[in-house]
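My structure is below; once you've seen it, I'll send some questions.
The complex appears here without one of its protein chains, the remainder shown in place.
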Amino acid sequence: MRYIIKRLVMVFPMLIGITIVSYTMLNLAPGDPMTAMMNPEDMAMLSDAQIEAERDRLGLNDPIILRYFSWLREVAQGNLGYSYKTGRPVLEMVIERIPATIAIAATAEIIAATVGITVGIYSALRQYSFFDNLFTIFSFFAVSVPNFFFALMGIFIFAVQLQWLPVFGMRTPGSGSGLTWDLISHMVLPVTALALPHIASYMRYARGAVLDAKSADHVRTARAKGLAEKKVFSGHVLRNAMIPMITIFTLSLPGLIGGSFVIESIFSWPGIGLMGFEALQNRDYPLQLGVTLILATLVLLANLLSDILYGIVDPRIRYD
Amino acid sequence: MTDRTSSINNDDGTVVGGSQPIVPVPGGAPLPTGPTLGDYSEAKSSAIHSPGSRTWRRFRRHKLAMAGAIVILLLVLTAILAPIIAPYDPNAINLMAINQPPSSDHWFGTDAVGRDTLSRAIFGARVSMTVGFFAVAIYLSIAFVLGATAAYVGGKVDTIIMRFTDIIMCFPTFVLTLILVGFLGPSIWNIVFVIGIFGWPGAARMIRSQVLTLRNQEYVQAAQSIGAGRWYILTKHIAPNTLGVMTVAGSLGIAGAILQEAGLSFLGLGVVAPTPSWGVMLNDARDPALLATFPWLWLVPGILISLAVISSNFIGDGLRDAYDVKGHGD
Partner (left out) sequence: MSYTQIPITRRSILKGTVGTAAAWSIMPTLQAAYAAQDSPVEGGRFTFGNGKPAEPIINPNSTIGTGQNVLIEPLFLRLVYPKLWTEGMNPPDEFELEYAVAESMIEIETDRVWEIKLRENVFWHDGEQVTADDLIFGVWWSLNSKMGSFSETPALNILGGQKLIDEGAEVGDIAVEGLTKIDDFNVRLELTVPTANYWKSWYVGYWPMPVHIFGGMPFDQLYTGEHATVPVGNGPFKAVAFVEDQYMEFEAFDDFYLGRPLLDSMVVRFGDGPTLTAALEAQEIDGMNVGGGATFDRLTTLDYLVGNIVTTPHPNGFVTNFERLPDHAAAINKAIQHAIDVDTINTQLFSNTLTPGQNFLGHMPGMEENPEGWVEREYNPDKAREVLQEAGWDANRTLEWLIIGTTSPLTDAIMAMLAAVGLKAEYRVVDTNAATDELYRETNFDIVMTNFGPYDFMEPNWKYFKTDWTFNNGGFNTAHYANADVDALIQSGLDAGSAEEANEFYKQALLLMNDNPPHATLYRGAWAYVWNTRVQGAWPYQYRQPVRPPFERVWIQES
């Protein structure tokens, strides 16, 4: 319990750190921070003198440290500024897009973990076998080919040539809402393109972890005590090997999100990645920074979750 | 968040999660360490003391790593000698010979404005190699300074540096890179710079844990006991022994940097045309209507990117075994 509380407390300085990094980025952006803070439609109504007064009120003429704190106050109240392009609150825009991104990112992560770990364990149990080598080579291949290349090939082969799957979009227009076959068929290609490098990643880690665990002292002891190999495997090897998988989950999240920028824009998938990419093209700095801040916060929370899970599955971690 | 690491394999300060080199793969996963192609029993014995000939011998035995090293060496040579090797000027157009299939005149065919694909691919090696090596040089320097300081000074400094590392690791590197390149404008040196300043956290963690291990080694403690100064120990004993971790992180980092450059070029934020780059070439050829018609246009850069990345990964893998950077298990 103490461990979990300690972790929870740690989140706050981390969050502050994330805001500092984001704010520094925001200040590197060319452009007027005033525009980033105010509803552009309100601003259009103001005279120059009023704008100057508003600058003072918002503290934009203050030194950067003070400005950071006033910005932070706004962020704490949920004001991430307004998009240059749409004039809408950034927070609202990002929240709208989260479900679509989660739909493909989470699916990709689950598939990657399931397939990767299964294959990884299989490989480790048959070390140096034909399949082990095959999977290993596959894993190198999967992390060495740019994921947009997988996406293009997927479109070309499965959507254009074979016509098994739709090319783009999230749903066929007018096909209804909810979890439909139409939605699933639209998800297959983007999810696969996102998942492939991660399958490799899980696979290699799982294989390594099982090999490690197999030769760990307590496993040797168990074996020496005459425990059946099956029991050794399920009771000692697998359990110890699976714990580090939580770390892989955490570590793969930023990559998954980075990948969604490319994959969502290829497939016109209406998630955060597509919106973020368009924000980049539009030089919509408030939206860019809002997206970054929120994504980093999500990763941080996922880290927290995995730390807590760690604490639960691996009692050793609570030592301090 | 780093505490969990020292608590899993806490006896030697090795970190299970945190010590893994994080290769910033656009959209991809951090490249795991862990045993892979060569689990040479010899490599598993502790190898920290003598990085010289024994390491080289082990590395040499790692066939794929050797192959990777040869490929990268060839690519570097290609990049340096590009003007000599390339059969044509990479930017010379010939509108009367566009989209030509491979022939004896143009081994890899020509592109949409009749430029020689082979020559462009050769010059493209310059971009990939420059980005790969220079970006990694920048971030290894940052990583070394931060990682070594954290481990060697310890205490509050360690905590602050490692927390900062954790914070940076929360950000999707590729997204930060996209944004900053957007601010600075696309150019090869901006790309090098941006990948460099965001790439270091994984390597910093590796270096930190390596230095932590070294600090507790007998010979370091011995040196301390005979009154050797901190600076002396750091430069004489610690720094040389981090070379292994650095080269491992570096070669995996090169793979990541090449992929990032390709990703940036694909999104139109890469090097400015008409400078040939593999990513730009791939992007130019991405129209699905033309994939089957002019396959040489995407096959050549696609294969080269994958070859360069896979070779760097092999080298990293071989080096890890050779240096036994993370003695898994035993």
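For reference, chains read A and B in written order, and residue numbers begin at 1 within each chain.
Note that in this section a contact is a pair of C-beta atoms (placed from the backbone, for glycine too) under 8 Å apart; a residue touches a chain by one contact, two chains touch by 3 or more.
Not measured: the values here are computed from a predicted model.
In the full complex, the chain left out of view touches A, B. In the complete assembly, the contact with the undisplayed chain comes from B:I93, out of B:V71, B:I93 or B:I197. From the options A:A159, A:V210 or A:L251, the residue with contact to the unseen chain in the full assembly is A:A159.
Set against the missing chain, the residues B:V71, B:I85, B:L184 or B:A273 yield one that touches it, B:A273.
Of the residues in subunit A, those that touch the hidden partner chain are 39, 41-42, 44-45, 85-88, 155-156, 159-160, 163, 166-171, 173-174, 265-268, 270, 274-275, 278, 281-283. Although one chain is not drawn, its touching partners on subunit B can still be listed: residues 91-93, 95-96, 98-99, 111-113, 115, 185-186, 268, 272-274, 284, 286-290, 293-294.
Just so it is clear, only the chains that are shown with their structure count from here on.
In terms of their C-alpha centroids, the spacing between subunit A and subunit B amounts to 22 Å.
Of all residues in subunit A, only 7, 10, 13-14, 17-18, 21, 25, 28-30, 112, 127-128, 136, 139-141, 143-149, 152, 155-156, 160, 194, 197-198, 200-202, 204-205, 207-209, 211-216, 243-244, 247-248, 250-263, 265, 276-277, 280, 283, 288-289, 291-292, 295-297, 299-300, 303, 307, 310, 314, 316-317, 319-320 touch subunit B in the complex they form. Of all residues in subunit B, those touching subunit A in their complex are 1, 3-4, 7-8, 10, 16-18, 20, 22-37, 39, 163-164, 166-176, 178-180, 182-183, 255, 259, 262-263, 266-267, 269, 282, 286, 288, 291-292, 298, 302, 305-306, 309-310, 313-314, 328-330.
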